[in-house]
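Yeah, one chain of the complex is gone here, protein chain that is, but the others are all in their spots.
By written order: A, B, C and D. Residues from 1 in each chain.
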Amino acid sequence: MAMLEVKDINVYYGLIHALRDVSFEVNEGEVVALIGANGAGKTTTLHTITGLLPSKGGTVTFEGRDITRKPGHAIVRLGMSHVPEGRRVFAGLTVAENLRMGAYTRPAGEIPESLKMVYERFPRLEERKNQAAGTLSGGEQQMLAMGRALMSKPRILLLDEPSMGLSPLFVGEIFKIIEDVSKAGTTVLLVEQNAKKALSIADRGYVLETGRVVKTGRASDLLNDDSIKKAYLGE
Amino acid sequence: MSFLNHLISGISLGSIYAIIALGYTMVYGIAKMLNFAHGDVIMVGGYMCFCATTYLGWPAWMGVVLAIIVCTVLGMAIERLAYKPLRAAPSLAVLITAIGVSYFLQNAALLIWTSNPKSFSSVVTGDAISLFGGQLQISRVTLVTVFACVVIMVALMLFTGKSKVGTAMRAVSEDKGAAQLMGINVNTTISITFAIGSGLAAIAGVLLCSAYPTLMPTTGSLPGIKAFTAAVFGGIGSIPGAFVGGVLLGIIEIFAKAYISTQLSDAIVFGVLIVVLLVKPDGLLGKHVSEKV
Amino acid sequence: MAMLEVTSLGISFGGLRAVDELSMKIEKGGLVGLIGPNGAGKTTVFNMLTGVYRPTDGGIRLDGQNLIGKKPHEICKMGVARTFQNIRLFSELSVLDNVKTGLHNQITYSFAESMFHLGSYRKKEKQMDEKAMELLSVFGLESVADYRAANLPYGKQRKLEIARALATEPKLLLLDEPAAGMNPNETEELMETIEVVRKRFGVTVLLIEHDMKLVSGICEYLYVLNFGRLLAEGTPKEVLSNPEVVKAYLGE
Amino acid sequence: STGSDSADSSTDSSASGAAFKLGGTGPLTGAAAIYGNACKNGAQIAVDEINAEGGDIQFELNYQDDEGDAEKAVNAYNTLKDWGMQLSLGSVTSKPCEATAAETYSDRIFALTPSASSTGTTEGKDNMFQMCFIDPAQGTLAADKIAEKKLGTKIAIIWKNDDVYSTGIHDKFVEEAKTKGLEVVSDMTFTDSSANDFSVQLNDAKSKGAELVFLPIYYQPASLILTQAHDMGFQTTFFGVDGMDGILTLEGFDTSLAEGLMLMTPFNANSTDEKTASFVKKYQEQFGETPNQFAADAYDCVYAYKQALENAGATPDMSAEDLCDKMIEQFTSMTFDGLTGTSATWSTEGAVTKDPTVAVIKDGKYVNV
Partner (left out) sequence: MNKLKSYAASRRGRDTLLSFGIVIAAFIIVQALIAGGMISSQIKGLLVPICAYVVMAISLNMTVGILGELSLGHAGFMSVGAFAGIVTTTCLADAIPLAPLRLAVAMIVGAAFAALAGVIVGVPVLRLKGDYLAIVTLAFGEIIKNIVNVMYLGRDADGLHFSLVEQNFQLGDGGKMIINGPIGVSGVAKISTFTSGVVLILVTLFFVLNFINSRTGRAVMAVRDNKIAADSIGISVTHYKLLAFVVSAAFAGMAGTLYAMNFSTVTAAKFDFNTSILVLVFVVLGGLGNIWGSIIAAALLTLLPELLRGLSNYRMLIYAILLIVMMLFNNSSLKKRMLEKRGMKQMEKLERAEKSGKEGA
């Protein structure tokens, strides 16, 4: 059985029907990419999974448990971590405090080790550990958001455009980190505009169009799919 | 000597403002709402202690404990029933609801305890301390209040700064959605905030009524507004700011009356407040959060 | 004479030297890129150009006029408009009204006319509507003109911000990561749009971007910042093959 | 408690329809609720007594909440008008009463207020009468008594400068004090928003060597002043006005603090006078507390109405306007004995003349001076 199973979810913003019967699944250990144009509903999907938005009908199952109506914090405690769109770092807290917040659900004893791990991956964060997160540059904040999510040692990681605003050097870096994390056993659901890169590290992919899943398949197949090439890969 | 006398009066009055302001600032700092019902929770605390000591004949400390328990429960109940459903609403909606709660508490108190004022017997007994052969008098309530203020202030600072729940509170105040993504139970955190704030209100109520011993259904509202002013003066959301703001406001009020004019003292106090805020737009100890562009 | 002249510009935040000794020149009609690693100080440069931050030292001149010490709205009136890295729309206003607000100093009528809806009110409002719709159509946003701006998806919000900035009829347009959050196709489209805009409205463009396809595709000249200092400058070809730039910024 | 019966309890008389409709407004909620409820309760007792007697004169009483606010008072008054009020008890506090007095004047409904004491209440209105002394009268009287009894020549005053009542008495007192050779050494105020701490005022009085502190204020802030004066060891004579009445019944108040306090009150709940004793007893039974001067004034108002109506031979079927003329005639000519003073008469301006008494508190009781 799949680790995360999304079935027929429907989400409305007032009158706007943003997701229509969206279904997909993520198996343990996989990297699954969710791609689609602006406004396709990718962010909405992630928000619905982690309980920030309610779904009308449909179910979300995580490791066999129905989490559709569970409050967000309880879902996170099950081992899910979400790097939200727009980073959402705690602007008034320092970098180090932000990272500690990431490990909120974990025993205090394990925090120093995780901190070390994050600082190793993002040396810039260590340099700035006492700076208020709100004054970081856009890219630095993106690193912080990623680092914060890693602090919780999630079993599944939901990433909403993690490469946005990062320098080319760092985009490569981030995708390496995602691969590392995945190799270390974390399942990843990845939303990316950089579909080429995303599909190149993913096992499978889903394509969203105006709130519907329109295509799915192995990542390598999608990479070679003509219509996808045309629509999302810019070739 | 009269200067010192006034200073001491100012500190007595100010420490009362400060202790109320601490509760205000605590709730504001975390829940980002101006809880205008805070003053009325104070009033309830005063009545609880009064009933316990006068009607039930309990010793003062038990009265204080009862007040704290009742107010804590009351604060959490108010939060649960009146504020929680508005979590997603604009903050002004919560402000108005808080005003509704304030009206409610005042009028409920009026029905329960009638409009007749009660004279509160101080929970702090003992004669004032006199210095300089009786020329300077410091009442024990003042000493207890200042002491309580400092203890509470330090405890709150340690709690919000260092403890896990405390940091969670700060995260919640910054971004509820993101806090939830960290696994923080936002509702519980806010409940705890209200519990602490209301418990503080009970202590403030007992001390307020000990220092100025009359108790009416409207007892809490004006000190509440003054304390709110004090909290802003010191930098709202800042815990040491509430303390400093409260004490300074008390001193300014007394000095305005003593050295300028009792008739214009309200205008002077608020005038000073405005001038200070113009010079320091984030209050005396408020953190300047410049928005990164 | 260059249109924008920046001379040894610098700023510090506490102990942090965010930008140091930066000099740049941009000719009229140019399309110039500002690139560099995260935290290099690019956005900070924009903030100084638009008066949001006051530089600690150095000078900025636009067509010979000094910009230092001017307020952001004054600088805008002098012909500099910008977009923001973290989008800043008027979230409660409709998409159309966002652009009309951008026309604030372009099509004007007096306060009295506002209050009485007399005089040229109707005519001017109509002009504004037309102008705004025209700008929206450049970005393919005319179908969402009536939406609340906050309800647009990320990519459309970015476009709307550019449309709003253009409405102020700038001489110099500053774009902070315009392609962030867009997929390659949309980026392609954006590149075309920028070109169109440049021709049609005759603006000079300075943009920050991490998308190398966009940068090398449309920029005529590049400045590279690293730790607040100028690391390199030149045509995209030169710069992007500069080993130092590769090491600090591009990788591989 | 006072809350036991409803605010607009329209006490049905035995012979329903044959009763005079008597209405009044007062603060039944809010900060001034003590005064409103006292008046309402006092009037209620009088109405119940009169109705129980079963004489020709029967009343139906209706008290409406005005929250101590002029605007709300007019609303409350209009409610009473819709109800068919024939005779009015005005309002309890001064500013609201000034507002309703303007209405009763133009509607030609006679009004007798138990406690609204400002001059503005009656000024220019021929059908507005007061049961209490007007403020300036109290100011004059206080200065006269202090001089006459030689209570001290250096006077300090603490008054409330956002209150009509307090200001009215204060202004006249200062004027009169000059002519009586009293020296006001300290003249200080407070307002609603600074009604907790009186250390500055007391320190000033103390340092200027005041022999007497005049308190033209109500008893609730006065109790705080007495407590604080005690705490700072300031021993002097305090002299209050009729608003001071009630201080001894303040629940939980250490009455020893009020020892030696002098006040001008027309009403003494400790009085052994039979009428007073019976009133106090009834009040305590019904409302669980000792009545103050407000309650007594309201009680008197109802009896004064009874007397006037009897004298005039008025019947409940008369219109308010007819009653108004009759009442003006009666009140300007009759003499009334009540709980708050004997042989009370009224001037054509509506002000009452009755014996003021100065009492001093000894062993927790009023003793006439």
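The rule is simple: contacts are C-beta pairs under 8 Å (C-beta built on N, C-alpha and C of every residue); 3 or more make two chains touch, one makes a residue touch a chain.
Nothing here was measured: the structure is a model prediction, and the numbers come from that model.
Peer 1: From the list B:Trp113, B:Phe228 or B:Phe243, pick the residue that touches the absent chain.
Peer 2: Touches the omitted chain: B:Phe228.
Peer 1: Of D:Ser118, D:Gln330 or D:Thr357, which residue touches the hidden chain?
Peer 2: The one listed residue touching the chain not shown is D:Ser118.
Peer 1: Which is it among D:Val74, D:Leu87, D:Met131 or D:Leu250 that touches the chain not included here?
Peer 2: Residue touching the absent chain, from the options given: D:Val74.
Peer 1: Which residue among C:Asp129, C:Glu188 or C:Glu220 touches the omitted chain?
Peer 2: Of all options in C:Asp129, C:Glu188 or C:Glu220, contact with the hidden chain holds for C:Asp129.
Peer 1: Out of D:Leu22, D:Val47, D:Leu89 or D:Ala102, which is the one that touches the chain we can't see?
Peer 2: Considering all chains, including the one not shown, the answer is D:Ala102.
Peer 1: Contact with the hidden chain only, please: which chain D residues?
Peer 2: Touching the chain left out of view, chain D contributes residues 3, 6-9, 28-29, 64-65, 69-71, 74-79, 81-82, 95, 98-99, 101-102, 118, 120, 123-124, 161-164, 166-168, 191-193.
Peer 1: Can you name the residues of chain C that touch the chain not displayed here?
Peer 2: Within chain C, the residues touching the omitted chain are 50, 52, 71-73, 76-77, 81-82, 84, 88-94, 96-97, 100-102, 104-105, 107-109, 111, 113-117, 121, 124-125, 128-129, 133, 137, 142-143, 145-146, 164-165, 167-168.
Peer 1: With the missing chain put back, which residues of chain B would touch it? List them for me.
Peer 2: Residues of chain B in touch with the missing chain: 28, 34, 36, 82, 85-86, 88-90, 92-93, 95-97, 99-101, 103-104, 106-108, 110-111, 225, 228-229, 232-233, 236, 261, 263-264, 266-267, 270-271, 273-274, 277-278, 281-283, 291, 293.
The definition used in the following text is that only the chains that are shown with their structure count from here on.
Peer 1: Which chains make contact with chain C and with chain D at once?
Peer 2: Common neighbours, chain C/chain D: B.
Peer 1: Counting C-beta pairs in contact, which comes out ahead: A-B or B-D?
Peer 2: Counting C-beta pairs in contact for B-D and A-B gives the edge to B-D.
Peer 1: Going by the average position of its CA atoms, which chain sits the greatest distance from chain C?
Peer 2: When every chain centre is compared against chain C, the largest gap points to D.
Peer 1: Between chain A and chain C, what's the gap in Å when you average each chain's C-alpha atoms?
Peer 2: About 29 Å, centre to centre.
Peer 1: With chain centres taken as the means of their Cα atoms, state the distance from chain A to chain D in Å.
Peer 2: 73
Peer 1: Which residues of chain B are in contact with two or more other chains?
Peer 2: Correct list: empty.
Peer 1: Can you list the chain C residues in contact with two or more other chains?
Peer 2: Where chain C meets two or more other chains at a single residue, that happens at 43.
Peer 1: Go ahead and list every pair of chains that touch.
Peer 2: According to the stated criterion, the contacting chain pairs are A-B, A-C, B-C, B-D.
Peer 1: Please output the residues of chain B touching chain C within their complex, sorted ascending.
Peer 2: So the residues of chain B in touch with chain C come to 293.
Peer 1: Using the touch definition up top, name the residues of chain B that touch chain D in the complex.
Peer 2: Within the complex, chain B touches chain D at residues 2, 5-6, 9, 12-13, 16, 50, 54, 107, 110-111, 114-121, 128, 134, 137, 139, 211-214, 216-218, 222-223, 225-226, 253-254, 257-258, 262-263, 265-266.
Peer 1: Touching chain B in the complex: which residues of chain C?
Peer 2: Contacts found on chain C: 43, 47, 52-53, 84.
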